[in-house]
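A single protein chain has been omitted from the complex, and every remaining protein chain is retained in its original position.
First chain written, first letter: the chains are A, B and C, and each begins at residue 1.
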Amino acid sequence: MNTLSPGDKVLMFETGQFSTLWRDLAVNLGLEVDYIPSDWRHGVDPNTIESKLKDDSSQSIKAVCVVHNETSSGIASDIQAVRNAIDAAKHPALLMVDAISSLGSLDYRHDEWGVDVTIAGSQKGLMLPPGLGFNAISDKALAASKTSTMPKAYWLWSAMLENNKNGFFPFTPATNLLYGLGESIKMFEEEGLENTFARHARLAEAARRAVQAWGLEIVCANPDEYSDVVTAVYMPDGQDADAFRRVVLERFNMSLGNGLGKLQGKAFRIGHLGDFNELMLAGTLAGVEMGLSVTEIPHKKGGISAALEYLAAAQA
Amino acid sequence: MNTLSPGDKVLMFETGQFSTLWRDLAVNLGLEVDYIPSDWRHGVDPNTIESKLKDDSSQSIKAVCVVHNETSSGIASDIQAVRNAIDAAKHPALLMVDAISSLGSLDYRHDEWGVDVTIAGSQKGLMLPPGLGFNAISDKALAASKTSTMPKAYWLWSAMLENNKNGFFPFTPATNLLYGLGESIKMFEEEGLENTFARHARLAEAARRAVQAWGLEIVCANPDEYSDVVTAVYMPDGQDADAFRRVVLERFNMSLGNGLGKLQGKAFRIGHLGDFNELMLAGTLAGVEMGLSVTEIPHKKGGISAALEYLAAAQA
Amino acid sequence: MNTLSPGDKVLMFETGQFSTLWRDLAVNLGLEVDYIPSDWRHGVDPNTIESKLKDDSSQSIKAVCVVHNETSSGIASDIQAVRNAIDAAKHPALLMVDAISSLGSLDYRHDEWGVDVTIAGSQKGLMLPPGLGFNAISDKALAASKTSTMPKAYWLWSAMLENNKNGFFPFTPATNLLYGLGESIKMFEEEGLENTFARHARLAEAARRAVQAWGLEIVCANPDEYSDVVTAVYMPDGQDADAFRRVVLERFNMSLGNGLGKLQGKAFRIGHLGDFNELMLAGTLAGVEMGLSVTEIPHKKGGISAALEYLAAAQA
Partner (left out) sequence: MNTLSPGDKVLMFETGQFSTLWRDLAVNLGLEVDYIPSDWRHGVDPNTIESKLKDDSSQSIKAVCVVHNETSSGIASDIQAVRNAIDAAKHPALLMVDAISSLGSLDYRHDEWGVDVTIAGSQKGLMLPPGLGFNAISDKALAASKTSTMPKAYWLWSAMLENNKNGFFPFTPATNLLYGLGESIKMFEEEGLENTFARHARLAEAARRAVQAWGLEIVCANPDEYSDVVTAVYMPDGQDADAFRRVVLERFNMSLGNGLGKLQGKAFRIGHLGDFNELMLAGTLAGVEMGLSVTEIPHKKGGISAALEYLAAAQA
C-alpha cells in the first residue's frame, strides 16, 4: 500500500479468505475499497474488472488488487487476463498481486505480466520458515510511492532501496533465513523451475483424482482455476470438517488445513506445495482415506488407487 | 564369542544371510561350526536343535547361536522355544542370540527367555545411526568368559565391566550416540513398549496384506514366523528384483532393501521398523505399487487399498 | 506509535544512533518530534524532560520516547528516573521505551517503572535470530490506541489481542522462533534472572577494565550509565576504527561492532550480551589486544590481564 494515500480508491476481488483479509487491511489503512463479491468457488473475473474500470471515468481507482493463489479456496486466478482487462479499459490503475502462496509452486511472471507490485513470503513455495517478505515493484509503482502520503516507516521502500545498493539492510535482517533462501534457490536450480511447476501440477491432479474417486466435491468450481498448490474439499452435507480433521490428527498424526472464513467447518484443505513428492502425497491421501473410513463418512473407496494410477502413468 | 576358545564347537542355525555371516565370523575365529541348513523361508527349528544336543553326549557343543530376526528373509524365530529345546536336552551349551534388528521393534526378553549372550546395535529399532553395540550377558556367560582362551582386547568384557562401575568407558565412547540413545529411550517410554510392538505388528500386517493383494509371494513361508520388522517379497519368475528396485529409486526416490545372498535379484525387502507410522507405510507401499505399474510387472491392483482398509479398521 | 495520530507531538531524547532512527521513524509517520539533543556520551536527562513537560501547559506532548540501552554508544539510561520526571511534571504523556537490546541482559521492569509501551526483539539478550518483536502495553496505552487515527494494519494491537485470547495469531507466526523463545526462557530460569544480570554486570566491568588498562577511552562518559550490554570505545586520535576492525576480522576472525552515525570510524564496540561467559570475553579481549599490537596502535599492554584479575577476584 506504499503507493497510495489515505482516501484513495482501490478495486479488489473476493476469491476467499485471503482477499478478504487484504480488503480489511486496506480499510484499516484508510483506503476506500470497492470489493467485488464472489462465491469463493471462482477466480478473479477480468470482465467485471474491465467494466468497473471503464465506468471509472474520473480514474479515481488507484489500484487493482488480486490474490494469485487463494489458499483458502484452492483457486488460482489468471493474472495475465487481469492485466489485459486493465489495458483494455485504458486505465492507469496499478496492478497489485498477492503471490504469497504461489511463488515457487506456480508459474509467476512479475515483469512479463505487467504487475506493478508483487508481494510474496518465505513460508510457502520457498520452503522456509516464515520471516522473509518480498516485494517486486515496477517503475510506475516506485514513482507512485514517492507521492504517496500514507504514513510509513518500516515498510518504506526508499530506505530499503538505498541500503540494498551497497548490500546492506536498513533494519536487522533475518540472516539465517537468507542462507535458507540461498538453499531454496539451489534446489530450484537443480530441479529446473519447469520441472518444479510440472511436479506440482502432476501431484495436484493426482490429489484431485483421489477427491473425485471418493465422490467428494472440490471447492474450486472451474477446472481452469484449480490451484496446483492446495486443494480445498467440501465435506458431504451435515458432516463437520473440523471433527474429521481432529480424528485424522489424533489417529494418523496428520494436520489437514482447516476451512477458513465462509468455509469453516464445511471444507478441509490438502496442501501439496513446496518440497513434496509422490510418496508424500500418497501418505497424505492415505491419511484422508483412512480418516473417512474411521469416521464413517460416506465415500467411495479407491481414492488413493486412482491417484497412484495417474502418477504411475505419468512416469511411464 | 568372548566365552569360547579356539577349537570349541558351536551349533548355529541357517535362517538367512545374517546367520551365514555369523557362521563365517565364527569360522574365522577358529571355532568348529555345526551349521544346520535350511531354506531361508523358515525360522529356527527347536526340534533339530534338541536332537543335535541330545546326540552330543560328550557335551562338546559349547554354544547354540541363533538370529532372532533375520533381516534378509523377514523371519522371526521363537527364542523361548530354542531355550526350551536346550533345557529339554539337559545340555549346558550357552544360548547366544543376535537381536540386532529386533531390539526395540519386537518383544525381546533376555532374562526371561534365559538367553546367555544377546548382541544388539543402535542402528535398527533404536532409531540411531550405527555406532553403538550392546551386549547382555548372563552370569553363566560371564563365568565362561573367564576361562575363554580366545585372544581378545577391544571386545574384552572385563575392562568394560570394571570401568562401567564408575560410569567410565575403557575406550573413547561415542558420546553423541549415547545422548541419542537417551532420546530413543524417552520415545519408547512415551509410546509405551507394548504400543510400540503393537504398532510394528499392525504396520507389518498391513504391508503383508498389500503384498498378498498384489499377488506376490512373501519369502517367509510360515505365518507364525512373519517378521514385524521387515517383509521380504519374491519377484514373479523371470523378473529382476534389482532392476525393479532401480526404477523405484529413480522415479520415486525410494530405496527398497535388496535381496541378500541366496535371494539376490530374486527378492526385495520392505522395511517397517523404528520410527515408522501408517502414513509412511502408505508412502512406501505407494512407491512399490507405482513401481510395479511403471515396470509393467504382472500384478493385481489394490495392494495399498487393502493395507489402508486393514489399518483403518484397526483404528475404528 | 499505535497510540498516536498524525500531527501529534512527541518528546524524544538523543542517546545515539538508535534514538535517532526512532526519531526518523516518527517523522516518517507524520509525528511532530521535539528531539532533545545530546552528545552520545550521556544517557537521558530526566531534568530536561521534566522541564519540557512543565512548559507544555497545553499538554500537546502525547508521548515521551527513550531508548533504554543505546547500542551505538554503550549507554544505559535510567527509566525509573524518566518516569519520576513525567510524574513530577504531572503530565499525561505516555512513556514509551525501546528495550530491544536490554531485555534479558539488563534489569527491566515494565510494570514497576510505569512504562506505557515497551518494544523489544528476539535477536539480542533473548539469544535468538531476528524475527520476533514484542510489545508490552499499559491499559492507558491501550485506551489511547483506540482513538489513534494513525493508519495501521499489520501493527494493529486489536487483531493480535483478539486472536491471542484463544492462542492464535492474526498472521503466520514464526513458530520455530517461538520454540526457540521457550528454550531461552528455560535458560533464564535455570540461571536465575538475578544471576544473569550479575553475570552481564561482571563481564561488562571486566571489559571496561581492559579498555582502561589499554589507555583507551570509553564513549559513555558517566560511569553510572555504563551499559552492561555493549562497550563503545574511542580509537586514539587519527586512528581509523574501521581499518582496525578489518584487521581484527581478517587475522583473528572476529567481527567487532562498528561505530554508528556520529561515531563511524571513530569508535568500535565490544558486545557482551546474551549467551556469553568469562572465557568468551577473554577470547574477545584477546582479539582486540592482539589487533592493537598488529596494527601498531599506541596502547598499553595488560588489558586482558586486568580483566582476568577482576574476574578471578569475583570468583574467589
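Following the convention adopted for this analysis, contacts are C-beta pairs under 8 Å (C-beta built on N, C-alpha and C of every residue); 3 or more make two chains touch, one makes a residue touch a chain.
Note that this is a predicted model, so its numbers are computed, not measured.
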{"item": "Omitted chain's touching partners, listed by label", "value": "B, C"}
{"item": "Of C:I79, C:A232 or C:I304, the one touching the omitted chain in the full complex", "value": "C:I304"}
{"item": "From B:L29, B:A88, B:L249 or B:M280, residue that would touch the chain that is not displayed", "value": "B:L29"}
{"item": "Residue ranges of subunit B at the interface with the undisplayed chain", "value": "1, 6, 24-26, 28-30, 121, 123, 129-131, 150-154, 156, 172-177"}
{"item": "Hidden partner interface residues of subunit C, rising order", "value": "251-254, 277-280, 282-287, 289-290, 293-294, 301-302, 304-305, 308-309, 311-313, 315-316"}
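Just so we're on the same page, only the chains that are shown with their structure count from here on.
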{"item": "Pairwise touch network: line, ring, star, complete, or other", "value": "line"}
{"item": "Proportion of interface numbers common to subunit A and subunit B (over half same, under half different)", "value": "same"}
{"item": "Distance between the centres, which are taken as Cα means, of subunit C and subunit B, whole angstrom", "value": "60"}
{"item": "Inter-chain centre distance, subunit A versus subunit C - centres from mean C-alpha coordinates, in Å", "value": "39"}
{"item": "Where subunit A and subunit B are represented by their mean Cα positions, the distance between them in whole Å", "value": "48"}
{"item": "Set of subunit B residues in contact with two or more other chains", "value": "none"}
